[in-house]
Structures are given as structure tokens and as C-alpha cells.
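If you scroll down you'll find the structure; I have some questions about it.
Yeah, one chain of the complex is gone here, protein chain that is, but the others are all in their spots.
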Amino acid sequence: MDAKIPPGPLADKWNYYKAHARLVNPANRKKMKVIVVGTGLAGASCAASLAEQGYAVDCFCFQDSSRRAHSVAAQGGVNACKNYKNDGDSVYRMFYDTIKGGDFRSREANVYRLAECSAALIDQAVAQGVPFAREYSGYLDNRSFGGVQVSRTFYARGQTGQQLLLGAYQALMRQVHTGKVALHTRHEMLDLVVVEGKAKGIIVRDLETGKLERYAADAVVLASGGYGKIYYLSTLAMGCNASAIWRAHKKGAYMAGVSWVQVHPTSLPQSGQHQSKLTLMSESLRNDGRIWVPLKAGDTRHPNDIPEPERDYYLERRYPSFGNLAPRDISSRAAKERIDAGHGVGAMKNAVYLDFSKAIGEQGKDKIAEKYGNLFTMYQKITGINAYAQPMLISPAAHFTMGGLWVDYTLMSTIAGLFVLGEANFSDHGANRLGANSLLQACVDGYFVAPYTIPDYLAGELKAEKVTTAHPAFDLAEALAQTKIDELLSIQGDLPADYFHKNLGRLLYDTCGLSRSKEGLERAIREIGELRQEFYRRLKVTGDDKVNTELEKAGRVADYLELGALMCRDALAREESCGAHFREEYQTEDGEAMRNDRDFCYVSAWEWQGADQPHVLHPEPLVFEQVALSTRSYK
Amino acid sequence: MALTGTFLCLFLVIHLLGNLQLLLPADRARASFNWYSHLLSGNVLIKLIEWLLFVSILAHIVYALLLTLRARKASGRGYVYDKRKASSTWNSRNMGFLGMIILLFLVLHLKDFWYRYKFGNLPLDEQGYTDLYAIVVAAYEEFWYVLLYLAGIAALGFHLLHGFSSAARTLGLYHPLYSKVVRVAGKLYTLAITAGFMIIPVYIYFNKA
């Protein structure tokens, strides 16, 4: 596995790359076409940037408008090492925080570039009109976030993702207006077309007419987001799916870090059997909220009636230096530990308290309302509880997938010409992502990295023969996609796609969620196999092949069933605990993760071998030149 | 709509101020009102304003019709079960209906007073002015006529209640404080105009000789 890291000292690598990247003559750019799948932060920013440079872009999303992509739901903020607070921040500090937060399972060069480009992103967003929070002096405001000891998070109330996405969406709309981007909403990618080892197009389904369509291009960008929805109950949108990356995977792109899934500590707990999603409450709440459970197991008193000495502020107790701002994996696991030990609260005993009484006492209700007003309102809308008067109930929920398609330093997958951006790729977060780094990564990939690396690739394609949609590879890919649709429609069993999705999700929460064991993972692989067989025997999709959400769901669940098995295999093969991956067999006496740098200091990239063949593992060793591997401690 | 509406609002104030003379004791009212009517009818400037008024009313109506047609076209198929009325006031949704009542009232009003004054053969008062006062008093001594007037003015009131602040919006008054001021002013204005115009026929009816 060659990550194509540029030569030179860490701090100069990206500059070296930029200085040596090939360019395309402006006159030639409009002859080159790029396909972008997904219109979230990564996709929209990449499509807009490439169009501004002069390339022709075909952009796709399955939603009814490109503004709906799930980046919109990110709440807390975006990190950037501007050091506006003069609290000791720097590119290196941010790089180190991120690499440590990822438990030393990411590439130094990628992470350094992420930190290096972060400052420019804030400039970019402000120029686009993103209304970040301001001090009374008119300067940008910051707050702190989990896993770091500086204030480097920029925010727009609790809707930072929405505001950043609207900035990117508007930039994209501007390019649509100029005619350089052709936008195809309500289109879902079904397959990648590879010609002579290079990505040359995609097959999509028009979700309104049901027709399969072909699009050819000189390069393909996947920015289709993460696959956390595989757990069914998650903080993701209902439509989030792995289909685009999974179908590219089956065409030869490797998947990496597949089982590294972040479980977010501050989500609303599940309240019933019909629940379709778990709503996230921004992690920024942990800045001012204190997390606790009753000291006594099974305590049923109202939280306000439990006196201070009978409360267990377990994060402050276990991790005194980071306290309530401990990274997400650690906070989630600590919550699960308390809940499993019988200290859980709420109707289903599956939650912990997030308490603002101290912050309200110190700062006043108005200040808290200004910072988190919309979150408190949202909480009240969903639960009917006023969190100004009593603590919120929160619990962990599947949230972000650090894993995804393997990419090199240029964000190109193992298929030439197939670039993968944002959450869809494995790259910068290692085994655990720090809060407010996902918006950053998506933006940096789309605004600052891809606009250099994709032209570099295209420069080499200028003289290549143009592939049109008449190429036999398109015939084959379309025929296969059609066969798959016909198959799903023809099973006509007795169970809806949701049944399989919910069962898969439950199984993965149990065996491949916050904690994993050899025994559980082996059982899961077996049971997922059985579930998959049952799926192809008993699935029922009603309706026709036009607008049909059941058909869309079935296609996505079919992919999840294959991906779920790979997640378990990945987790099974990694015999250590690192970041979000916690193997019960590998822990210290006091329950902390035990990493094994001697045997597992690598990224696991998996190659698809066919439906009933086991994946082949290609390790990409991680070389650390700048940082010394240390035990990650937030105590 | 906003410009013509605002102009018509202004006119209503002048009209009311003039008409308030009718509340004076009968003799003084007759002298004063007839003199005032004469003054107005003879003035070139007033003639000009009169034309402007007619044009405004016409423009207000034509524009309203055009907007209603546009809105109807924009609404498409409409709802089977419609409770949208819960989210706005009745008068704000029914400005067209109110406007139609006002128009009918206006036709009657102009026919009975303005037309007769201009083109009718009316007696003169002691000063030699046309005795419009007598006509007005005669009209308001009829119970059904007073009732008709009150209904017309009520419609005008509801129309103004929305129209006044709506005009400010359309013209672009966006400041939260001044918007609130205009909203309150609109209510006071509406109250003054409707009360003023309503008192006159009622007063005359109950003071008939």
C-alpha cells in the first residue's frame, strides 16, 4: 500500500505537493469532466471549486435538494488553529491533538495537512457569509470541545454544520447558475464504471422516473458520507448509506478502518420500539454541562431530589484533567460502563444525566440560552422536558465512521481516478475522531485538497482516449444494476427491508459497538450471514420501479449486510484496543484500552474478492516520524 | 397596493375631519358644513386631488384583482382539508372580500352625496351655498340607511386594521421597534377612523328633529 506521501519534513510536505502538482491549461479544463457523488460539505465544496477552476462537473445527490445532505445536522462547530484566544494553539498542537485523539492510527502527513489548512477554512467560510458567533468587539468567538485543552472551535449557535453547508451549497448553486455544474438531485449511484483500471463513470438511478442513466467522466469523486446508519438506530439521517462506496469497493477500491465507528456520548436515549433514529445533542453541551449518574444503582428519585454527595460525576472522577470534555470514545464507554453497572437513569434505564444547574448558576440562564438555546428547545420538543429546570437525559449512539474507502495522500482510492472525500474515506481521524473535526475534514478535502490533487490526476488524462457512455463497460454495469433491482423486486417474500436493517443494527450494537470480543464478533459474522440469506429469501418490496422508497431501502440494506460482515471481520482481526475499537480481551486492570503498537500499528485495507470469498487484508504500516507513540491518557 | 392604500388612508383622515363638523349644533353645523363643501368643490387643487383619489381607488382595485389572480394561479390544487386559517387573522386573509363590501358602499355613498351634490338639483341654504347638510341629515334619519353605513364602515375598519401595517411592511418598514409603533398606530388610526365615521350617522339619527 503506497500512501504517496510527499518527501521532506512534515511541515513542508503539503507545500511540496502543491509546488509539484501538475496543472491543466485553462483552455483544456472545460473539456475535462468530473463526476461528484454527494453534495454535503465535501461534495459541494469540491464540485464548486472544480467548476470555478473551469472543469465541467456532473453532481449527484439522492435528496430532493443538495442543501439536505447530512452535513447540515452537525451542531457544535468546526476546529481551526487560529490561536485567536492566545491559549497556546498552533498547527502542531492541533496536529498532535488530532493524532492523539485518533489513538495513533492515522497518517502523520494527512493529519498535519488537515491542521495546516484549518485556518484557511475559517477565512473561506466567513467570506461566503457563514454567520459565526462573534464577540462584542466584532471578532470571531471560540469555544472548547472534547479532547483538547485550547479553545479552537468556531461555531454558529448549535447549527454550525447547517451554516457551513449552506455556504458550500450556495457556492455550488452559483456554479450551477453559470452552467459549469449540472446538478442531478433525486439520483442515486448504483455502480462505478471502471475502464482499464480507471474510474470513468457511474450508473445512477433517477429516483423519480426509476430509469437507469449513464454518466461518463475523466474522474469520479465520491463524497457520499459515512455508513453509521448501518446500526439503524443512529444519529444519522434515514437516507445515509454506504451504497456508493460499497459498490466502488466491489469494483476494486479497498475499504480501510472499517470497524472504527464513533459512538457519540450525548444523544437522546431510545424511548420505544418504533424509534427510527437517535437525535444528537451537540457535544458542545459538555462545555457547560456536567455528566453524572446516581451513586446508588437503581436510584429512582427525581434528579433534582438527589443531593450532591449522592451523585457520581464519573467523568470528572475518572479523568480529572479533561473531566466532562474527555474524548467521545472514552465518554461513551464510561457511560456504557455505568449503565451496564445498573446506574442508568430514565424509563429504559439506558441514560445518564447532563446537568446545567451549575453553569446556569454561574453564568445565568440568558448566557446558557444564547449558547445552546436551540438545543434546549429541540430537547423540549422531543422529550417535553425543560432542561433549564432539570438535567437532560443522554446516552451513547452510533454517529461517525472513521473508516471508509482507503485513499492515499491525494485522496485517490486504489482505483485510479476515483477520489474519495469527507466521511466516505478513511483518512485523518484514525481510530477515533475529535469533536468538530468532521466538518473540518470534509471542507478541507473539498475546498483545499481535491482542487490540487484532482487536476494533478486530470493532467495525466488529457491525452487519454475519451470514454463515452457507449463503452461496453457501461453496458455491463447498467445490466448488472438492472439485474440487482429486478432481483430485489422479484423475491416477494414476507418481510420489509426495515426488518433486516433493524436486526442487523441490533446485532452490531451488541457485538461490534462500544465493546467487542472475539466470541461476539464470530457469532455476529455467522448471524449476519444467516440474516443475509434470509434477506434474499424473505424480502418483500411492494410497488413499482418508479418512485419507490422501499426499493431504495432494500438496495441499501443489501449493501449493509455485506459491509456489516466486513466490519466484524475487521474488528476481529485487530487484536488490540484503540480509539473507538475496544476489544474486551485487551484492556488494562482499570478498564482502559490497551493498544498494541508492535503488531497493529497499521491501517487495515480490505480487498473484495467476490460475494462468497473472504476479503484479503492489505496492511498499510503507519510510520511516525514526528510524534512518539504514547498511551493515550486523559486522566 | 401599499402606495395607493396609504394615500387613501390619508384621505380618510381629511374626510373625517371635515365631516366632524356635522356633530356641531344643527345651525352651526349646517352653515359650517355647507361652506366647507362649497370651498372644496370650488378649489382647483381639490379637483386635482379628487382625480388622484379616483385613480388611486381604481389602481387599488385593479392591482388587487391582478394579485388575486396571481395568487390563485400560484395556489395550484388546494387542500382537501384546510385549517390554515388557524395561523393568520380573518381580516388579513379576506382583504378582497372586505374590499368588495367597501366598493359597494362607496358606490352607494358617492351616488347619494357626491353625485347629487355635483349633478343634482339641490336647495340652497341661507348663505347661498348648496345645502348638502340637509341631504346628509335626511339620509341618516333612515334607520336602514344608518345600518348600511355602519356595516360599510365596519368593513372599512377591518380592511384598515390589516391594510395600515401591511402597507408599512410592503414599503419596507423592517425595524422591530418602529414596526411595533406602526402596528399600534394602525390600531389607533383604525379605531379613530371607524369610530369617527360611525358616530356621525348614529348621532344624527338619534338627534333627528
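Lettered A and B in written order, each chain numbered from 1.
In this text, a residue touches a chain if its C-beta (ideal position, glycine included) is under 8 Å from a C-beta of that chain, and two chains touch if they have at least 3 such contacts.
What we mean here is this: contacts and distances are computed from a predicted model.
> I notice the complex is incomplete. Of the names "Succinate dehydrogenase / fumarate reductase iron-sulfur subunit", "Phosphate ABC transporter ATP-binding protein PstB", "PadR family transcriptional regulator" or "Lactate utilization protein B/C", which is the UniProt protein name for the chain that's not shown?
Not shown, but named in UniProt as "Succinate dehydrogenase / fumarate reductase iron-sulfur subunit".
> Of A:Lys31, A:Lys85, A:Arg174 or A:Arg506, which residue touches the hidden chain?
Residue touching the absent chain, from the options given: A:Arg174.
> Out of A:Lys4, A:Arg317, A:Lys466 or A:Lys546, which residue would touch the omitted chain in the full complex?
The single option touching the absent chain is A:Lys546.
> Going by the touch rule given at the top, which residues of chain A touch the chain that is not shown?
Residue positions of chain A that touch the missing chain: 45, 48-49, 52, 63-68, 70, 72-73, 82, 84, 120, 122-129, 131-140, 156-157, 159, 162-163, 166, 169-171, 173-174, 176-177, 183, 185, 208, 237-239, 271-272, 274-277, 279-280, 378, 381-382, 384, 447-448, 451, 494, 496, 498, 540, 542-544, 546-550.
> If the missing chain were put back, which residues of chain B would it touch?
67, 70-71, 73-84, 86-89, 92-93, 95, 162, 165-166, 168-176, 179
Simple rule for what comes next: only the chains that are shown with their structure count from here on.
> State, to the nearest whole Å, the distance from the C-alpha centre of chain A to the C-alpha centre of chain B.
Averaging C-alpha atoms per chain gives centres 64 Å apart.
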